[in-house]
Every structure is written in C-alpha cells, then in structure tokens.
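Worksheet: one structure, shown below.
Missing here: one protein chain of the complex. Every other protein chain is in place.
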Amino acid sequence: MHAIEIRALSKDYPVGFWKRTLRPALKSLDLTIEAGETFGFLGPNGAGKTTTLKLLMGIIFPSSGSATILGKDFLDPEIKRKIGFLPEQPYFYDYLSAPELLDYYAQLSGVPAGVRKQRIGELLSRVGLSDVGNKQLRKFSKGMLQRVGIAQAIVHNPDVIFLDEPMSGLDPVGRHEVRELIQSLKDDGKTIFFSTHILSDAEALCDRVAVIHKGELRGVGVVNDFRSSVADKTEVIWLGAGALRAVEESVVEPHITGDTVRGTVQSADLDRVLDILRQRHARLISVTPIHRTLEEYFLSKTREREKEPVQL
Amino acid sequence: MNSRLSAITLNTFREAVRDRVLYNLILFVLLLVASAPLFSQISIGLEKLMLVNVGLSSISLFGVIIAIFIGIGLVSKEIEKKTLYTILSRPVRRWEFIAGKYLGLLLTLVVNAVLMTAGFYAALLIFIHSLAGTDARMLIAVYFIVLQFMMMVAITLLFSAFSSPIFSATFAFALFVIGTFGEDLKNFAAMSHGATKYLVTGAAYILPNFASLNVISQVAHEQNVSGQLVLFNTIYALLYSVAVTVGAILIFERRDLK
Partner (left out) sequence: MKSRRQANVTWGLLLVALLAGAIVSRRQVDKVRGTQTTLEDALYLPSGKTVKRLSLGYSSLLADIYWTRAVQYFGARHVRGAQHYELLDPLLEITTDLDPNLIVAYENGAIFLSQKVPEGAGQPDAAVRLLEKGIRANPLYWRLYFTLGFVHYVDRHDYRAAEQAFQKGSEVPGALPWMGVMAARMAEHADDPATAAYLWKTIYETTKDKEIKDTAEKHLISLRVESELDELERRTKAYYESRGAYPEEWSDLIKVGLLRGVPVDPNGVPYRLRLDGTVQVADAKKFIYLERHGKPLNK
C-alpha cells in the first residue's frame, strides 16, 4: 500500500470580474509516496506546493482528480486521524498556552482524554518546550511557534505528516532544530511529505524529491542518486591562457582572469584535454569532478520548458 | 454532543472570555447604578419602571452588539489567520466547526445574560428594596432576549461564512433593525397591493422578526405574557436559528477556504 497516491489532481481558480476565466493552480498532478518515505516537494514560490497540500487536507476542493492516503479517499474524515499537518507560517490561537492548544487539537483528533495529558507532556519536551508552562502563545518567538506547530501536527501520533515550508522564516538555529525534529520523526518511521523551496533542507532530509513549477510536475528524483552518481563533468583551472585555443572545442564556458582560465570539461574528454595542456606547458591548478547536484537538477527542471510557449 | 463539537464550543467560549468580552458587564452595572437614581429625579414611582426598562434593554442590546462583533469574525478570522487549516486537517466535519462556533458564541451570550440578570435583580433589591412575585415575570423577558440571541448569532454566522467582517457586520446589523421592525414590515405587506404584496409578505416571513420577542415594556408595566406566546416564540426562534445555521453550513461545506 502506498502512503499517498495522487491521481490527476487539478485545481483551477476562476479569475476576473465575472469569474469566467480559469487560472490553473495545479495541473493534473500524479504522485506516489511510499510508506516510511521522506518526500520533498520542491518548487519556487507560487509553484503550486501549498495548493497541493490544501487540496490533500480538504481545505479546498479539487477541480478534478483524486487522491488516497493510506489506501483511503483523502476526503474521508476518518483518515484524518492518521495524518498531521503543519501549515506554512502558522498562527495559533494566541490566547491559549501551549498545553491548552495541544489539548484542543488532541481532542479534535480524537485522542482519548486519559492519554492526552501524558502525551502532551512528552511532546512538549520532545520539541524542547517543556519549560513554557502556561505562557500564552502571543508571547512566543517565531521559532517556538514553529515547534508548537510541529507538536500540534504530531499530537495524535499520525502515520503521515504533511509539513508546508517548515523551515521558512527561521534563523539558522531554529532551522537546525526543526531539521533535527523532522529527522527524529523520520527515524520513528513516519511518512513525511514536506514542501520547501530551500534545497539544502530537502537534500539533507529527503529520500526522494519532486519538482513542481507553475502548477506542473517537472520531475521526480532519488536524492541518493544525486550524491553517488559518477561525475560527468570536471572543472579544470590552469595558468596559461595561451593554451586555451588548443582545447577550445572541449571546454565549456571558459572564464579568463588575467592568465588564469577556469572551464568545465566533459569527463570523457578529460584525459585528452589534460594531455594537450601539458604539451602546451600550461600549469594545472585544480581538477575537480562535478557531481550532478540537487540544485542543478532543480534548476534544470524549472528552466527547461521556460522558453516554450507555456499556456497559463 | 460529540467531543469535537464540544471542544470547538468550549474553545470559542474561552476565546471570548480571554478577549475580555465579559468586561461589558462592568459597564452594565455602572449603567444600572447610575440610571435608577437619575431617573427617579424625573418622577417619583417611575424609578422601578425605568430600572426595568434600562436593565432589560441593556441586556438585549449588549448581547446583540457582542453577537455581531464576535460573530462576524467567527469564521473569517479563522480563515484569515489560517487556524482553520489545522482544524480541517483533523477529523472535524465542516458542519461541526460551524455548529461548534455557533454554540460557543451562544454559550458566551447566555453566560453574559445570566450574569447581567443577576446584577439586574441585585439592583432591583438595592434600589427598590423588595422583590414582588410579579418580578419573576421579567425572567420571561430575559428568556425571550436569549431567544433573540439565538437568532442573531445564526444570522451573523451566516454572513461570516461567506463574506468579509465589514460586510457581515453591516448586514447583520441591518437585519437586526429590520427584525426589530418586523411587525411593521408585515403591516406594510398588508397595505400594499399586487406583486409588491407578495414580495413584501414573503420578505416579512423570511426575514427575522424580533418584535414578538420584545416584551420588555409589557413586563415593565407588569402585564402578563401568555404561555402560548412563550411556546410559539420558542419554537419559532429555534427553527429559525437552526435553519439559518444550516444555511451557513450549506455555504461553508462548498467553500474553498483560500
């Protein structure tokens, strides 16, 4: 059984004064996420990440398509006992204290009264908020609120957790803490689906990523592949601009600074290029294999169709 | 009542209390304390009449104002601040959210009215020095005021379910005024002809009618309120409120909460 299965999910928003024109916010998304996977949903701002999450949470309704979570229809209220959600830049009832808020959410998720108190105590220490007492949330810092946010998403011990931009707006320390929290959830075997536009977070945490741009799925990749793949390009830097002419055909985008040249060479051409440079008495400074990174993958996916006339 | 509904109800009540809504009680007491001696200057013997009128009218008016000002934000604030996202991602049905909000605000208003009524009877004791048997009749007026709250909360919630707070406040207040003159709307209908008659008659039945829920001057003049009126007013207010709340649910169930 897949943890999440999204089939041809689309959302159009009517726009204009008469609401006659439809602006697609999400175009026929197909996506499958396995149980226990940490899945990154990448895309620039406005790509359709939040729309997808709102659709899955039943906050907005799809124009067409459907999805299942843990094998059940995503709009089935019962399936929502098993999922947790942290919205982007969350705001909580600021007249409540953290334990009150978590108790409220636990009730809504159907956590029995008997276990609520203990679970909330454990949770608060897990997210590092065991010492906040009955302070109202209006006095919380942004980082603390984000930790409360994660706590509310897991207060009912869900199997699948959806996080919308969990690290945005946090300082480096806060980001690190949230990253640790997600890592610990991952270690617990939870399925985590999180959207982000910060690639390093995705690279550090995710098993797989999907790239979405302008409401369209542009590709799905395995993060380990990016790390372990054989470098297909090599960056070469040498002293001796005069030697460039002899290897010009093989060097992509050479940059010349004084007598120093920096360029990229296809790995297959590397030996030949190095031989020629030696023959020309150029002094080699560095030879670095370039791995195909997530960033590059992301950029290639969000750019590749840019020049085509895209119907929007 | 299921636990989700009661959780939402109590949280709505808690929000109102922590937002210091009940502070209006202080104003109410001040008004009562100030009014009785002031009006007794005008005419001896009118003291009690004025106290009853001022007291009961303020219980009604304060409640309606609270109903409108909290009611307009009940749904729209949760959408705007996105707190609704964390509610709807749980096993909460949309109708439970609306019903819980309704009951929560109503609970707030009932508690408010109970405290005000206690203050009102205390004021009667202090200024009039006695309570007559007929003074229990004023509880019927308070009960009718609570029925009016039931209807007003439903109306504000209906507007809050699909529009901005300003719009909601304007329309809820307009309906409050129209409802207060509900009997006159019916009179207009009786006096008009042709298509207008049908239109106005229809409007007179669809729009709320608070005229029969106002027995303040009746009880102030120590007149009787018939048991039948209590019965049918109760049925009317209940059915009307639930109908309007169902209308709010119907809108909210279909809505994309962007």
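Here the chain labels run A and B in written order, and each chain numbers its own residues starting at 1.
The rule is simple: a contact is a pair of C-beta atoms (placed from the backbone, for glycine too) under 8 Å apart; a residue touches a chain by one contact, two chains touch by 3 or more.
Computed from a predicted structure; not experimentally measured.
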Sole residue of B:Leu61, B:Ala118 or B:Ile206 that reaches the chain not shown, by the stated touch rule: B:Ile206
On chain B, residues whose C-beta touches the chain left out of the figure: 95, 181, 183-184, 186-188, 190-191, 205-206, 209, 211-212, 214-215, 217-218, 221, 226, 228-229, 232-233, 235-236, 239-240, 242-243, 246-247, 249-250, 253-254
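The rule is simple: only the chains that are shown with their structure count from here on.
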Rounded Å distance between chain A and chain B, as computed from the means of their C-alpha atoms: 48
Chain A - residues contacting chain B, complex: 13, 54, 57-61, 77-78, 80-81, 83-87, 89-93, 95-96, 104-105, 107-110, 152-153, 156, 162
List of chain B residues in touch with chain A within their complex: 3-4, 7-8, 11, 14-15, 18-19, 81-93, 254, 256-258
